[in-house]
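I'd like to ask you about the structure that follows.
The other protein chains are all here in position, but one chain of the complex has been omitted.
First chain written, first letter: the chains are A and B, and each begins at residue 1.
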Amino acid sequence: MINRYKWWEYIAIYAGIAIFLSFILAPFVEAFVVSLRPLDGIFSIPYRFLSEGMSFEAYFSMWESVPLLWLYILNSLFIASSVTLLSLVAVIPAAYAFARFEFKGDNIMLGAFLAINMVSGAVLIIPLYRVMMQLGVLNTYMAMIVPGTAFVIPTGIWLLRSYLMRIPRELEEAAWMDGAGRLYTLRRVILPIAMPGIIVVSITSFITAYAQQFLFALTFNRKIELNPLPTGLYQYFGRNEVLWNELMAASLIGILPVMILYLVLQRYIIAGLTAGAIKQ
Amino acid sequence: MKKSIDPFPYMLLVPALFVTLLVVAWPLAETVRLSFTDTTLKPQVNYIGFANYEKILSRGFPEVIGRTFLWMTLAVTLKLLIGLLGAILLNAAVPGRTLFRILTMPPWIIPVAIGMFIWGWMYNGQFGMISGLIQRIGLSDGPIEFLAAKDTAFLATVISDVWIGVPMVAVYLLASMQSISNEMYEAAWVDGAGRLYRIRRITVPLIMKPLITIGILSAIWTFNAFDAIWILTEGGPRSGTTTMIIDTYKTAIDRFRYGEGAARAVLIVLIMMGFSTAYYLVLRKLGNRR
Partner (left out) sequence: MFKHTTILTALTLSLSALAAMADDQRVHFTICGGPDWAGDVTAKYIAEWEGMNPGYFVDPEYIPWGQCQEKATTLAAAGNAPALSYLGSRTLAQLSQADLIKSFELTDEEKASYAGPVLGTVTYDGKIWGVPRAFSSRAMYYNRGLFEEAGLDPNSPPETWEEFLAAAKAISENTDSYGFGIPGNSTDTTMQIFLGMNYSNGGAVLDDEGNVVLDSPETLATMKMWIEAAKYAQPGIAAYGESELTTLFAEGKLGMYLAGPWIRSKLKDVDYATAFFPHGPSGTHSTFLVTDSYAVFKGTGLEEQAESLAKLLTAPKAQLEFDLGTGLVPLRNIAGVEKLIEEDVTWAPFINVIPTGGPEPVIPDHGGLRDIMVDAIQGALLGEISPEDAISEAAELIKELN
């Protein structure tokens, strides 16, 4: 009953969504239109949606210009997954520590972790290159996974911490009174309840890792078979000419896997969130 | 009350600390060290004390700092507002909502640089979508070159960066909204509260904390927003869109002045730490910690 909308509410909502999605998707409409055009007719003056010679040609020729495109997409998925999983190992205990415990230096450390996100990787690149070189992980997946993880951890800690802080302490206290150890409590009591928050953090980490893999891959890696998608896409840039149509086609194809992943995962979020709805 | 220090929380931090120290701490320490030198590509390196910092602060950098804060405030505010509106809309139980939610994701997933190229085309006055549509509707009789003048370029870069950040804010706020139990809404409904009233009085207050959380995160990310500005304007025209990170990049990477670039980077971190510490203390005062 509560969710039955009146007819004018439907219109208002759909109109609002239409405006919102127009802002979100306009560039993708542009990208799609560009991907359908031949190279010497990418743009037209004045602006037109439909132009002559549009075809799906670029979606086929893009595999020839950059033969390993499919591999780059797989690499991106692999690296982003690894980053997400590894970061969870670090984020979950750390977020729990910051959420539940008061200990000496906790504010400073939290601030320090956040400060990491403020330092752009570009500035650290040369000392970081030496670290990677000395660890012997250059030209391996680790060279991209490890820095990626480090830059994703602060966000994860921050987000999960605020989620954990809303879980009632009574749950843990009950477990402790029953004699459960603290680590056990974390694993068996808190984690299941925190699942929705963990999933949100995982999605955030995954998408961030997927979209921002450029600089580390470029600098620390020489084997093109290991390249992730953003680096691979730059192969469409020639010396004086960019294959815009193929680049757009490849980019659009490249984001599909993640969207499908989100489609699958967001059901878990909703299921988790409504099932274990936390009373405010 | 135990007087000795409980090691447990510290142990929980070990994995995170390990990765962070390895990847960030040493390079960061190196960067601080570099900021006191005149390092470029040349082999010989001299320690020059605070000379880099003096140079930066005396020659127009304060203006860059101000511009960065303005840019950032605008961008974060817009991200939060549009993200909040989006989350409210997407929370509505209307047919197709799953599709709409998924359609909100792409700006977040696409490599940032690619997105910025597209925005660059859209902003062009002659062949771009925005000016084209505005002219078609008749709101302007000439082409509008958004990236050609300082003010419009400033706004244009802000909007493009906002576009990147909105999905994350919307998704996060949506998740928070969905964890509000239905009972509260139903109780209010029984009492005769209308929909907008329920949104104003239940939804919005209950997501204040998540809003602040995502707000701080957004602020930190936005501070370092690089691609949006670099690809659209490279900091121009005439430094109109040069923020701290652009300036740092130009100095350190473009011109190989690592010492000076390091000093800028250190300043950025110090300012942001001060900023977030202040914010955090304010939060504590508002009773956020149990």
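Going forward, a contact is a pair of C-beta atoms (placed from the backbone, for glycine too) under 8 Å apart; a residue touches a chain by one contact, two chains touch by 3 or more.
Only a predicted model underlies this, so the values are computations on that prediction, with no experimental measurement involved.
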{"item": "Among A:L135, A:M165 or A:I193, residue touching the chain not depicted", "value": "A:L135"}
{"item": "Of B:S35, B:N124 or B:S218, the residue in touch with the unshown chain", "value": "B:N124"}
{"item": "Touching the absent chain when the full complex is considered, from B:F146, B:Y172, B:Y185 or B:F226", "value": "B:F146"}
{"item": "Residue ranges of chain A at the interface with the undisplayed chain", "value": "39-40, 42-45, 65, 125-127, 129-130, 133-136, 218-219, 222, 224, 231, 234-235, 237-242"}
{"item": "Touching residues (missing chain, whole complex) on chain B", "value": "30, 39-43, 45, 123-127, 142-143, 145-149, 153, 233-239, 250, 253-256, 258"}
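Just so we're on the same page, only the chains that are shown with their structure count from here on.
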{"item": "Averaged-CA centre spacing for the pair chain B and chain A, given as whole angstrom", "value": "15"}
{"item": "Residue numbers on chain A that touch chain B, as the complex places them", "value": "1-3, 5, 9-10, 13-14, 16-17, 20-21, 23-28, 30-31, 34, 43-48, 86, 89-91, 93-94, 96-97, 100-101, 103-104, 106-107, 109-120, 122-124, 126-128, 131, 146-147, 149-151, 153, 155, 157-159, 162, 165-166, 169, 182, 196, 200, 203-204, 207, 210-212, 214, 229-230, 233, 247-248, 251, 254-255, 258-259, 262-263, 266, 269-270, 273-274, 277-280"}
{"item": "Parts of chain B lying in touch with chain A, wherever the complex brings them together", "value": "5-6, 8-16, 18-20, 22-24, 26-28, 30-31, 82, 85-86, 89-90, 92-94, 98, 100-115, 118-119, 121-122, 126-129, 131-133, 135-136, 163, 166-168, 171-172, 175, 178-182, 184-186, 189, 195, 206, 209-210, 213-214, 216-217, 220-221, 223-224, 226, 245, 248-249, 252-253, 258, 261-262, 265, 268-269, 272-273, 276-277, 280, 288-290"}
